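With one protein chain held back, the other chains of the complex are shown just where they sit.
Naming follows writing order (A, B and C), and every chain is counted from residue 1.
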Amino acid sequence: MRVEIAVGGRLHEVTVEREPAHPGRFRVTWDGATRLVDARIVERAGREALLSLVRLDGAAGSREVRCVETGAGGGLAVHDRGVVWRTVVNGRRAAGADGAAAGGDGEERVTAPMPGKVVRILVAPGDEVAARQPVVVVEAMKMENEMAAPRAGTVKEIPVEEGTSVDAGRVLAVIE
Amino acid sequence: MRVEIAVGGRLHEVTVEREPAHPGRFRVTWDGATRLVDARIVERAGREALLSLVRLDGAAGSREVRCVETGAGGGLAVHDRGVVWRTVVNGRRAAGADGAAAGGDGEERVTAPMPGKVVRILVAPGDEVAARQPVVVVEAMKMENEMAAPRAGTVKEIPVEEGTSVDAGRVLAVIE
Amino acid sequence: MKVLIANRGEIAVRIMRACRELGVATVAVHADCDRLAPHVRYADEAVGLGADEAVDSYLRIDKLIDAARRTGADAVHPGYGFLAENADFAQAAVDAGLCIVGPRPEVIALMGGKTAAREAAARAGVPIVPGSGGPLPAGASDDELRRTGEEIGYPLFVKAVAGGGGKGMRLVRPGADLVNAVRGAASEATAAFGDGAVYLERAIERGRHIEVQLLADAHGTVVPFVERECSIQRRHQKLIEETPSVAVDEATRRALAEAAAALAREVGYTNAGTIEFLLDRDGKFYFLEMNTRLQVEHPVTEMVTGLDLVRWQLRIARGEPLTMDPERALAPRGHAIECRVYAEDPDAGFLPSPGRLSAHRPPAGPGVRVDAGVESGFEVPVHYDSMVSKLVVWDEDRSAAIERMLRALGEYEVGGVPTTVPLFRWILRLDDFAAGRFDTTYLDRALAGRDGTPFVDLPADGEETAILAAAVHTALRGGSGGGPRREAARSWRRAARLEGLR
Partner (left out) sequence: MKVLIANRGEIAVRIMRACRELGVATVAVHADCDRLAPHVRYADEAVGLGADEAVDSYLRIDKLIDAARRTGADAVHPGYGFLAENADFAQAAVDAGLCIVGPRPEVIALMGGKTAAREAAARAGVPIVPGSGGPLPAGASDDELRRTGEEIGYPLFVKAVAGGGGKGMRLVRPGADLVNAVRGAASEATAAFGDGAVYLERAIERGRHIEVQLLADAHGTVVPFVERECSIQRRHQKLIEETPSVAVDEATRRALAEAAAALAREVGYTNAGTIEFLLDRDGKFYFLEMNTRLQVEHPVTEMVTGLDLVRWQLRIARGEPLTMDPERALAPRGHAIECRVYAEDPDAGFLPSPGRLSAHRPPAGPGVRVDAGVESGFEVPVHYDSMVSKLVVWDEDRSAAIERMLRALGEYEVGGVPTTVPLFRWILRLDDFAAGRFDTTYLDRALAGRDGTPFVDLPADGEETAILAAAVHTALRGGSGGGPRREAARSWRRAARLEGLR
């Protein structure tokens, strides 16, 4: 099995082979080196899995890591001893390091990054907005957070009202 | 739904009714009093379930408890804040408070209460043994533990040898 | 004695621990979303307040008083935040026949008023920031203004009496023109607030936030404690507190303690309280305000003195006299540091991060104390502030305490939500922090000067483990990952790197 794994800004072509004689044992090869591990999912809850990795090749690194699938694009966050590695498996990086500055066409949605309450709406449909201009203020944990337009454009829709409670991912504004 | 629950040496006839309008809400009645709770299983792993109980009847006691199904006889251990309540649901108590002293006929098996290693066998098939007489010594966690005959009788079989590693539940001796 | 704790989270648990050690029964209260919170499980009894929003639950005086009555509680501990400095709540409790574990309602009201508190400090002989003391006369001449300015000293602030949010405020440096600043500020204030009155106040630049904890019993004994330094703040939010302060020598310590005790006596203070001072670069200090309650950062004081402040709060409320040797409160043993762990993402502009804690494994071992109000599986609510725990360490001296804090931060595992733990790792390794070279504006400047690299030092073998985990996870899932779909673009995190960390 071949897998493309992006992490740390680099893309790795990784080969994963099962050891037929040992269930749960894998040979994982990239950058010309092969690692031998026993792996098993200790527990799973929704998009999270606790993965036990035991190195059999003499290298350090035997431990449990928490794998959390993020988004739909193959995102996989690997939580390892307090550090989170954001990987993308067989995905494509969003074009450009900073889409907000890149402009572009089509609709862009401003979504709530966390649950909260809409406390102020700063623009109205039809308004012209600049890239990074705040459009909606969402309060969460007693903090106000300005949600900004990802790029310059026209406000097409504001599908929330002041006072609306929103979940993470809820569309707050549509820019076209 | 009617359930017989044994705990603390007493048997309770308990009625459990779902509230049709509220999924997860139950009326639970015994000893003439009715309790109203919201209940859900937060997570489940094998025979264990983490159960959330929220009292809606004004009484204290809203919390998460861990329910562990034990044995095949309806045993259910309820772990509540460090205390374990051993309940039996729709079960029957083993006859007599102390089977070891009660004697009786038929075979009795001496089983390992925990994993360990058989370090000494103290009797041989055909030997007469008294109730509570040690028959096999199992070592676990650097401690030696004498496993005793549950009642007086004759040793029918010793299906382990000195040095055998045993799992919990493994039969160490059969007394008839 | 049975105490209702009108609070949630770590401080509710902290107070209940003290109650249990004293054999005092506890009643928890909780909003709906906190039904399964650790503080509810910890209490002997719990009363639901309904609702989620604080304004409908933890801030509802009527519901709290009713809960106390229904459970037969005879005392109320407000903790910090919520109603802790609300004189109406304290009065309602007193009116309901409850003992309030804190100062009398009148004292809360008095010290809650900025002007009254400042006047009380002046009466007690406590230094206050020099200023015009009140609005400048509307018809003051240029010369009169300049004379007043000279008396106060530069740099100084011109501030609108009705002001707020920086409007109607001017900083005037030595040699700059005061008159223009006064006219400009007055004009801006008129426009903004319809009131052009302004006053002058010396600007204490690069001051340090130094505060003095004190206990006062009902018999007139006041015990001030060794100072705490709380200058590491982000946008006026305290992040790290420690004691003793590197900037305070023994003479200043004594002077601070005497000033704090004098003010407490002046207002007839009882129970635990804290007086906040600004310490300037010359070692002079000025009264800022008094917090008439237990502080978040009280554990550092407990760790260097061995005295339990919450147990003393309860004892004082029961009428017991302060029997400890007051010298002990002023003679710190070793050094203690606290880091406030917030559910905020330092790598995403400190975005609040409520949600389910898939893991919460706090550090432990020698010299480490964690006061937490959460646990694995707990859903950190969006409705209240973002603090999930306080990590406190003690060690023989400050540099050992820093090493121990770094060790503890490295052990701290929080899954599911980003926290400020990586931020602390960065701060504690800064040379300025090690040298004690900071003031209340230091952290904001240091953050502004960062180049955007993530906050964590990456473990050497981390990337290898991440690739290994991602590869094997994909194989075990039997899937091929996300496929060729384009990752959903999220505006707020556009700039977050794939290699990002929390």
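Heads up, the rule we're going with is that contacts are C-beta pairs under 8 Å (C-beta built on N, C-alpha and C of every residue); 3 or more make two chains touch, one makes a residue touch a chain.
All figures in this text were calculated on a predicted structure; none of them were measured in a lab.
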Touch criterion as defined above, residue of C:Val126, C:Val172 or C:Ala372 at the omitted chain: C:Ala372
Sole residue of B:Leu51, B:Val118, B:Val137 or B:Val155 that reaches the chain not shown, by the stated touch rule: B:Leu51
Residues from chain A at the interface with the omitted partner, ascending: 42-43, 50, 52, 54, 60, 62-64, 81
Missing-partner contacts on chain C, residue numbers: 13-14, 17-18, 20-23, 42, 299, 302, 306-308, 333-334, 361-362, 364-372, 375-376, 395-396, 400, 403-404, 407, 410-411
Missing-partner contacts on chain B, residue numbers: 1, 3-9, 12, 14, 16, 18, 26, 28, 30, 35, 37, 39-41, 45, 48-49, 51, 53, 59-61, 63, 65-68, 71-76, 78-94, 97-100, 108-111, 113-116, 140-143, 145, 147-150
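Keep in mind that, in the parts below, only the chains that are shown with their structure count from here on.
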Cα-centroid distance, chain B relative to chain C, in whole angstrom: 49
Interchain centroid distance [CA atoms averaged], chain A/chain B, Å: 46
Distance from the mean Cα position of chain C to that of chain A, given in whole angstrom: 32
For chain C, residues contacting two or more additional chains: none
Chain B residues counted as touching two or more neighbouring chains: 43
